[in-house]
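Notes follow the structure.
Only one protein chain is missing; all other protein chains are in place.
This part shows subunit A:
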Amino acid sequence: MITASTGSTYAGVLGIGSYRPRRIVPNSEILEQIDSSDEWIQTRSGIKERRWASDDETVLMMSVNAAKGALADSGIDPSEIGCVIVSTVTHLYQTPAIATQVAVAVGAPTAAAFDISAACAGFCYGVAMANDLVRGGSAKYVLAIGVERLSDITDRTDRSTAFIFADGAGAAIVGPTDEPGIGPVVWGSDGTQHQVISQRESWQEVFGNHNWPHLTMDGNPVFRWASFEMAKTAQQALDVAGVKAEQLDLFVPHQANMRITDAMRRALKLPEHVKVARDIERQGNTSAASIPLAITAMREAGEAKSGDLALIIGFGAGLVYAAQVIRLP
């Protein structure tokens, strides 16, 4: 007989942290390289400024800073972290995973560690896996990170994407709780639409031309899918968690575009009291990092507090998506 693992009956998010790059990039700087206007950018996306990482603000450095914030928030000793999951599409090495270096830097040097590629759904994918690892007994505490330096793979002359993508990191500590702290994940993918958000060429095709394969996006089909299909996914996440919209405190969708956020809010018919994350205005689209970044911004603004019920949903290139209800630490 093999002894089976046993974990905690319930798990929850015990701490959240984030890292915002120092340099603020206003729309005026983006406009130096594209034919557009501040008014156009703001009405199409809600973005007023974003942050781009400087040379020293590497994927590792931003991850570690966000992780340390989450650890401090949770009060968990780093040596108790049993697994580190990093979601990123901009750690520009295929191997090894950045997660192993993060584990060392935060003080969990022998934790299981790996990266995942789930684009803008990465944070929700990470939290879903962390929840199962804790409940399944494979790790007592899990550090889940979303981190991007999208400025590295953005075509600064592409007027449809240059103003959107940005940099940053966010992290969560997931561990055992007495009450359910994370609802069932509603997740999936649609590979028939793999081309609507994708890298334009493979690394092999890039050699000799420019430095990296650029990230491209076909805006209208993405907007349609995100605004309407994802609203249904978000509703399912509420339903399977047994949480009514009236009971929610916060709605924190991936910060892709303010117009998508507004369309989802309308489709979900969220009550007035539910506070909606609008970090994209100051932060741009930071892919896997955007949800924890938005949550920390709402905390700093006094809009979010411990014990709040938040509906989170990530969606992006793949296409991939994941949504769940979480209780804030």
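FYI, a residue touches a chain if its C-beta (ideal position, glycine included) is under 8 Å from a C-beta of that chain, and two chains touch if they have at least 3 such contacts; residues count from 1.
Just so it is clear, contacts and distances are computed from a predicted model.
J.: According to its UniProt record, what is the protein name of the omitted chain, chosen from "tRNA-specific 2-thiouridylase MnmA", "Helix-turn-helix transcriptional regulator", "Nitrogen fixation NifU-like protein" or "Acyl carrier protein"?
T.: "Acyl carrier protein"
J.: For the chain left off this view, which of A:22, A:200, A:224 or A:305 is in contact with it?
T.: Spelled out, the listed residue whose C-beta touches the missing chain is A:224.
J.: Among A:215, A:263 or A:319, which residue is in touch with the absent chain?
T.: The missing chain is touched by A:263.
J.: In the full complex, which bits of subunit A touch the chain not displayed? Write them out.
T.: Within subunit A, the residues that touch the unshown chain are 43-44, 219-221, 223-224, 227-228, 259, 263.
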